[in-house]
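Below is a structure I'd like to ask you about.
Note that this complex is displayed minus one protein chain, with the remaining chains in position.
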Amino acid sequence: MTAILTNLFDGVAYGMLLFVLACGLAVTLGLMNFVNLAHGAFAMAGGYICMVLVNRMGWPFFAALPLAFVSSAAIGIALERTLYRHLYARSHLDQVLFTIGLTFMSVAAVDYIQGSSRVFINLPAALQGQFDLFGVGIGRYRLMIIVICGLLTIALQMVLAKTRFGSRLRAAVDDPRAASGLGINVPQVFAFTFAFGCGLAGLGGALSAEILGLDPYFPLKFMIYFLIVVTVGGSSSITGPFLASLLLGIGDVAGKYYVPKMGPFVIYTIMIVILIWRPNGLFGRTAAR
Amino acid sequence: MSAASDVGYHAQRQARWHYGEIAFWLIVLACGFAFPSRYLIMTDILRLALFAMSLDLILGYAGIVSLGHAAFFGVGAYAAGLLALHGIVKEPVLALIVAGLAAMVLGFATSFLVIRGVDLTRLMVTLGIALLLEALAERFSNITGGTDGLQGIEMQPIFGEIPFDMFGKAGFFYSLAVLFLLFLFARRVVNSPFGLSLRAIKNNPLRAAAIGIPVNRRLVAIYTLAAFYAGIAGALFTQTTAIASLDVFAFERSADLMLVLVIGGTGYLYGGLIGAVIFRMLQELFSTITPQYWQFWIGLVLVVIVLVGRQRLHRWVLYVPNLIIRRIAGRKAIVAVPESDS
Amino acid sequence: QDTVKIGLILPMTGGQASTGKQIENAIKLYMQQKGDTVAGKKVEIILKDDAAIPDKTKTAAQELIVNDKVNFIAGFGVTPAALAAAPLATQAKIPEVVMAAGTSIITERSPYIVRTSFTLAQSSTIIGDWAVKNGIKKVATLTSDYAPGNDALNFFKQHFAAGGGEVVEEVKVPLQNPDFAPFLQRMKDAKPDAIFVFVPAGQGGNFMKQYAERGLDKAGIKVIGPGDVTDDDLLNNMGDAVLGTVTAHLYSAAHPSQMNKDFVAAYKKAFGNRPGFMAVGGYDGIHLIYEALKKTGGDTNGDKLIEAMKGQKWESPRGPISIDPETRDIVQNIYIRKVEKVDGELYNVEFATFEAVKDLGKTKK
Amino acid sequence: MTIALETQNLEKQFGGLRVTRDLSLKVEQGARHALIGPNGAGKTTVINQLTGVLKPNAGRILLEGQDITDLPVHKRVLRGLSRTFQINQLYPDLTPLETIGLAVSERLGHGGDWWRRMGTRSDVNGETADLLSRFHLLDVMNEETVTLPYGKQRLLEIAVAIAAKPRVLLLDEPAAGVPESERHDILAVVGSLPRDVTVLLIEHDMDLVFSFADRISVLVSGALLTEGPPEEVARDPQVKAVYLGEEAVDV
């Protein structure tokens, strides 16, 4: 019983982590309809920035986290203004080409600057280790991830579904020309959203370093996971990717625990089955694009 | 000229051979004699070109995106490897066809999963299939050699006559012949009513069905054919390198393929061939200059290609050839205007 | 012809890039120290990236042999890459110097292969023996699911079981594995005395962090294994949880010889960080090439070079080593080390030595 | 008189919304039948069910007496049921020549032919040329459809539907977006169809409807309100109240 609960806890934490990492992509891909395969590069940027601040400059971890968000968002906005915005109207294949190109560049650049060895972020003692809750081992760090991600999810869902910003964003995506003719400042909406997505990625990168490790190949290694989360979740809301992340996280952890031999089968099988059952993802809108 | 024959004439416009095309193939053949020390990389390009052509058949013509085309490449590769390793089919050409057929069977079986859904779903389902196969190949390491790959493959001479040499000369001309034959076949297919109906489906599946096209059946057919092509490419890979390892299924292989095709342009068959040349040459160039950071420069090139725009680049690159061709033939090179993508 | 060309094929990009970098650095260092001429010939290195993908290795090797007419191929970050190049070495009759890959079978695949790294059998059998003798009775194993991992597991099990130990849980993890949590939980639930771990160097950090997070250290479960998991390259970054981890390995940056101290100092000066066992493999590999050339007097005939390499004996930063004339594999000391803090930094401190260990993987066959 | 197209107790729901309610409609062979009704009455939805784009929740559809309810879209076309769309559904990258040529090939059963080149069959060429000239598309036949002016695209939309040599043709607002002066071209073409071809027209342009139809069905909220010859429908006070308004219709 406790084993089940422990695994559930680990799975949820892992899923939440995937979610923070991927939800920026859910925003850019799902809502803005922009295939940003360089998403992981922003996550990596956030991770390395946090690492440098904490390990090299001695910042406290909790001060470095927001800065990881802000600086990734800043990088995001800079790139959006200079490069990305020219590509919204282009075909998906062009977007793929462009963002893979950026990813390659980021990988090589980080390799050049930071070396190719894996790095970790020094955690405060308060976040290390486990405590026992009714016999269930609760990792402190994982608990923190769950709390942060949970709050984030709720906030995001509120913003996107309940506010006018959300509908203006979707309008701008559906038909940028008409949207601008009807009073929506499309470039601004896009830039803000994009930056926010990058910021989330950066935060995710910083949070994930402890569990997934951080090296220059991060954006390539986890690209597939991000894409799985977004497609399985569907693009109509944040709830979809959130549930998909949880499902994958729990499925992956349980799979590894109970049938370690099956290796990566579990995730891929879950994905294929779900996509065949619901081709637009769990929360996709069927009458879509 | 009556209206009907006029219509016939224009309908065959795309199917007619252009001087540019003939020149293209002559140049390719000439390369085989001009650079005898570069057979290996050129063979590599040919394989990649064939593989890309396979993707072009489904992406450029039928609009099916795939990030898992390596699945078929991999099956072809392992099939050819196993056939040779266990001496089941010794003659390479025959083994090539058998391997292609194996991939084709897989293509047919999975096509039903792939034709559903939107682009993103297709991307992920195809990717998932390739990754599953990779995991399977890893699992059944007693058959596939696992992470170590199939080792110790020895290829018999082609038709029992022409042995594969270490310099890769036989491999090159063998690959070229296979590529050319399959190209001819593909060219014929895409210019048929069947090929046209694929483009119609890509453009507007709703209307396609509304003029009586059995959309799903056509998609299944072309997907299966493309799988055959990819399987052949994979088998060529094994036969010319005498190795098959897990990364024939890898995501990177499918992703590279996508890059190749997007660089070259989709929907006119030459895109994969041109893209393969450009991509491999760049890779070779950059990784010679800097084995560590070549990815940066490749990335930069990709970014620039997109920002400048492929159409414009093609126009620049083909400015001189076009000038010459127009002089001689009074028309533009066939490769001048790649169709844009879905 | 007065140059000797060495085709160096390494993973310079991709997940194994740090292996490639260490080896390349070590070779650069060696050539700085010893000069780039030997036996009157200029040594030229041609570096190719194979991203640890065997078919790229093979194409690279072929290109190097056919076009660049190299006299050696060297490097090889992973086992499949080393294997892929083997038939070419045989065909071209040039030496293949394996500087990283660690599966036993490699040297059997071509009479032209020599190895200056290590085999997993060497360290795994030693730690297996050591474990039973030091009161570890129940072990759970966690190994990466590929050839080197399986070598490590099998040789460990043989020796551990022979001594009366019991393996209570056996888990093979995928090579590319982001999160160890569920596996570690399994380990924890099995309540062993120790976990035997082999994961490729880069992942050691992840493993050790999560080992500590899950409180396995506090539960009194030790970590033992070949030294990859506490690779010097990453060790200092892993946090205090690694303290006390006991591994058997060929090299520690803390190896107390003067030669090693100089080596570490020079490496640090040149590249800013500590050398790991990969670096040593490269350093010794290029040394072997130099020595062979010296012995042949600059003759680059492959057969003569291989003959010259067989039986070479020298002092390396890792200690005394030699090339077994029969198997062309390395014979070296294996040290039992424990992670300790030295001057505020984490090191693998050697406390027991097994001398001149041959590859047991081969003698068994 | 034979019935060309018939629905029996057709039902369609979107979520909770009943868009087609127990609809039983008969269209006689050779009829010029119009289907009118307020916006959102469910006219397009009926067409979509007839052609197989949507599956009805209940009820049957008969084409010339045969049940086609479960046939896929393309099979219905091959049986002689063809349509135009309210919003053009064309192939942006294909030329009119290719579009029509393909439609003709498909109907003649050559669509799956993967070996013979396009344009080498004289029967296909002849018919394609004929259609292109009837629809004034010969001069633009080699231009990509996207680049054509809207009016031409609309003509092409209808030409494609007719290329299928339908026995029953469904027209969903064929005149939408077509200027006054060109509407008559379209009407003329449709009018020149052989008398045994049955036409079902949806249109909000009452001038067009009343000059064309010999029978009109009025659909309101998914159900049939009334049906009859044009004069009768035009006079019906209910129809005036929900649809026609005060507009004076000259019949």
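Each chain gets a letter, A, B, C and D, in the order it is written, and its residues are counted from 1.
Everything that follows uses one rule, which is that a residue touches a chain if its C-beta (ideal position, glycine included) is under 8 Å from a C-beta of that chain, and two chains touch if they have at least 3 such contacts.
We adopt the following convention: contacts and distances are computed from a predicted model.
**Q** Name the absent chain as its UniProt record does, using one of the following: "ABC transporter ATP-binding protein", "Dihydroorotate dehydrogenase B (NAD(+)), electron transfer subunit", "NADH-quinone oxidoreductase subunit N" or "Na+/H+ antiporter subunit E".
**A** The record for the missing subunit names the protein "ABC transporter ATP-binding protein".
**Q** Which displayed chains does the hidden chain touch?
**A** Listed by label, the shown chains it touches are A, D.
**Q** Given the contact definition stated above, which residue among A:100, A:171 or A:214 touches the chain not shown here?
**A** Answering carefully, the residue with contact to the hidden chain is A:171.
**Q** Which residue among D:65, D:149, D:194 or D:237 touches the omitted chain?
**A** In the full complex, the listed residue that touches the missing chain is D:149.
**Q** Of A:180, A:239 or A:269, which residue touches the hidden chain?
**A** Checking each option in A:180, A:239 or A:269, the one touching the absent chain turns out to be A:180.
**Q** Which residue among D:11, D:28, D:130 or D:207 touches the omitted chain?
**A** Only one of D:11, D:28, D:130 or D:207 touches the chain omitted from view, namely D:207.
**Q** Name, in rising order, the residues on subunit A that touch the hidden chain in the full complex.
**A** Interface residues of subunit A facing the absent chain: 164, 167-168, 170-171, 173-175, 177-186, 236, 285, 287-288.
**Q** Give me the subunit D residues in contact with the hidden chain, please.
**A** Residues in contact with the chain left out: 14, 37-45, 86-87, 149-151, 173, 176-182, 204-207, 211, 242-247, 250.
FYI, only the chains that are shown with their structure count from here on.
**Q** If you take the chains that touch subunit A and keep only those that also touch subunit D, what is left?
**A** B
**Q** In terms of C-beta pairs in contact, which of A-B and B-C ranks higher?
**A** Of A-B and B-C, more C-beta pairs in contact link A-B.
**Q** Centre to centre, using CA atoms, which chain is the farthest one from subunit A?
**A** Chain centre farthest from subunit A's centre: D.
**Q** Can you work out the whole-Å distance between the CA centroids of subunit C and subunit D?
**A** Distance between chain centres, rounded to whole Å: 74 Å.
**Q** Provide the C-alpha centroid distance between subunit B and subunit D, rounded to the nearest whole angstrom.
**A** Each chain's C-alpha centroid was found; their separation is 41 Å.
**Q** Going by the touch rule set out above, which residues of subunit A reach two or more other chains?
**A** 107-108, 111, 261, 263-264
**Q** Mark out which residues of subunit B touch at least two other chains, giving numbers and ranges.
**A** 138, 292, 294-295
**Q** Run through the chains and report each pair that touches.
**A** Between chains, contact exists in these pairs: A-B, A-C, B-C, B-D.
**Q** If you look only at subunit C, which of its residues touch subunit B in the complex?
**A** Contact set of subunit C toward subunit B: 10, 12-13, 17, 20-21, 47-49, 53-55, 58-59, 62-63, 65-67, 79-80, 83-84, 86-88, 91-92, 103, 109, 145-147, 174-175.
**Q** Note which residues of subunit B are touching subunit A in the complex, please.
**A** Within the complex, subunit B touches subunit A at residues 65, 113, 116-121, 123-125, 127-129, 131-132, 135, 138-139, 251-252, 255, 258-259, 262-263, 266, 292-296, 298-303, 305-307, 310, 340-342.
**Q** For subunit A, which residues count as touching subunit C in their complex?
**A** Per the touch definition, subunit A meets subunit C at residues 3, 6-7, 10, 14, 107-108, 111, 115-120, 122, 128-130, 137, 139, 141-142, 210-213, 215-217, 221-222, 252-257, 260-261, 263-264.
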